[in-house]
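For reference, the structure is listed below as structure tokens.
Only one protein chain is missing; all other protein chains are in place.
Right after this comes chain A.
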Amino acid sequence: MALRASTWKLQKSLSALLASSRLHTHATSFGFKEVHEEEKSKMVGNVFSSVASSYDLMNDFMSAGLHRLWKDRLVAKLHPFPGMKHLDVAGGTGDIAFRVLESINSVSHSALRCGVTDEVEGGSRIYVCDINPKMLSVGKKRAAERGIDGSPVLQWVEGDAEALSFPKGSMDGYTIAFGIRNVTHIEKALSEAYRVLKKGGRFLCLELSHVELPIFKELYDYYSFSIIPAMGEVVAGDRDSYQYLVESIRRFPKQEVFAKMIADAGFQKVEYENLVGGVVAIHSGLKI
């Protein structure tokens, strides 16, 4: 009797396993969980809606303020110039956009000194695109605090990285900071990035990545799985969102694999730079 019961159980679990493998083409990962593709974007949306208000505070706590330096590094690599059309995807809180704007302003001052005509000065545009309206509203609020909310340069757009609303060949630069991990189809987002960029335009991606250094890796794992969710609970009152965060980092392709994906999307001169031993990596590509 017991035997029959256990075989029945086994059969049931086997059929469930088969069903899930049949489903696999439509399944994707949400942290370590396998979920339906449609669910992932909804679940990611929930995560960011719930953390939007304390997003920057938590970033500071989790990275000990380092995320500011990483973002500075990203913008330094981008090398903005006056007249630039830039698209920052998944940049709702405006962290990257404000830095790009600052950089353009400082460059254009020095260009004025050199006697360059300012025909291109007014042409600079920075589009901040985010799928989550709550994140965008945080960014708008921060722009207002900085007194730059009236600037025509900053444009806030609600949109999906996999289906951008911008025409082909319209952007000089594309950045995505801590965002591509949350996209359901990374390949689609990359090909969209390739589509909207002009010839000579650059793709830059800042993302939490993989640590390979032996002892540092153990420490980093302990920190991610034990401390960050606890910190999330205390600071943001939301443990699950931060559990998702650390799990999704581990699910993200390794540096080399991701670089290959970027090259497959058509980009040339694909490079990456590890920061803090690979805790984050900046990937870059060029459209020719």
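One rule holds in what follows: contacts are C-beta pairs under 8 Å (C-beta built on N, C-alpha and C of every residue); 3 or more make two chains touch, one makes a residue touch a chain; residues count from 1.
We take it that contacts and distances are computed from a predicted model.
Considering only "N-alpha-acetyltransferase 35, NatC auxiliary subunit", "Ribonuclease H2 subunit B", "Ubiquinone biosynthesis protein" or "Exosome complex exonuclease RRP40", the record for the omitted chain gives "Ubiquinone biosynthesis protein", by its UniProt protein name. Set against the missing chain, the residues A:Asp95, A:Asp172, A:Glu192 or A:Glu247 yield one that touches it, A:Asp172. For the chain left out of this panel, the touching residue among A:Gly150, A:Pro167 or A:Gly200 is A:Gly200.
Across the entire complex, the residue among A:Lys42, A:His79, A:Arg146 or A:Lys168 in touch with the chain not shown is A:His79. Mapped onto chain A, contacts with the missing chain fall at residues 77-79, 81, 83-84, 111, 114-116, 172-173, 197-202, 268-269, 284, 286, 288.
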